[in-house]
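As you look at this complex, bear in mind that one protein chain is not there, while each of the others sits in place.
Our next item is chain A:
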Amino acid sequence: MEERGERIALQCRQHSASCREFSVRCQPVQLRSLSAATCSVWLAAYWLFVLTQNSMVLSAAIFITLIGLIVYLHFVKIDQESLLVIASLGIQMTSSYASGKESTTFIEMSQVKDVVINEAIYMQKVIYYLCILLRDPLDPQSVSEVVPLFQSSKPRLDCLVEVYRSCQEILEQRKTVSQIL
């Protein structure tokens, strides 16, 4: 599937009837854009060096590039976002950064009120996004928080609808189970 000109891939794995995993793979790190950024910083630094004749500028530029690269790969660039839904347990969201770092959030099933597709205005654009509505522990009928999913890959509506349908199937199972109990 395509998103804003970038290609992203949705992978659906069905571990069992009540357990599904969706992972959205974003575009990998582009060597072209990274080298362009590095080159521009270094060229600017070299120009400053020629003007000032101070070699500190060059070493500063090298450090800036290195730190920038580490921060970008470690905290900004997300390679893959996955959503694991287990009817009896809960929903786990994992985002893997380009450096290999992973961050995971888990929401217990009792907290999950519903999964919905919402519409929002983001960066001069109207986009659809998938989100989890959390139940307010004091008042089970109301929503205490909205947790957006796939925040960095931002898949398009057709992709979201697919994930939404599967999630709803699993949530349905949970309801029937709780009714039997």
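Operating definition for what follows: contacts are C-beta pairs under 8 Å (C-beta built on N, C-alpha and C of every residue); 3 or more make two chains touch, one makes a residue touch a chain; residues count from 1.
What we mean here is this: contacts and distances are computed from a predicted model.
Peer 1: One chain isn't displayed here; going by UniProt, is it "3'-5'-exoribonuclease", "DNA excision repair protein ERCC-8", "Phosphatidylinositol glycan anchor biosynthesis class A" or "Cytochrome c oxidase subunit 7A2-like, mitochondrial"?
Peer 2: "Phosphatidylinositol glycan anchor biosynthesis class A"
Peer 1: Among A:Leu31, A:Leu51 or A:Ile121, choose the residue that contacts the chain missing from this document, as touch is defined above.
Peer 2: Spelled out, the listed residue whose C-beta touches the missing chain is A:Ile121.
Peer 1: Identify the residue among A:Leu73, A:Ile107 or A:Leu157 that touches the chain left out of the display.
Peer 2: Of the candidates A:Leu73, A:Ile107 or A:Leu157, A:Leu157 is in touch with the missing chain.
Peer 1: Could you please point out the chain A residues that touch the chain left off the display?
Peer 2: Residues of chain A in contact with the hidden chain: 2-5, 119-121, 125-128, 156-157.
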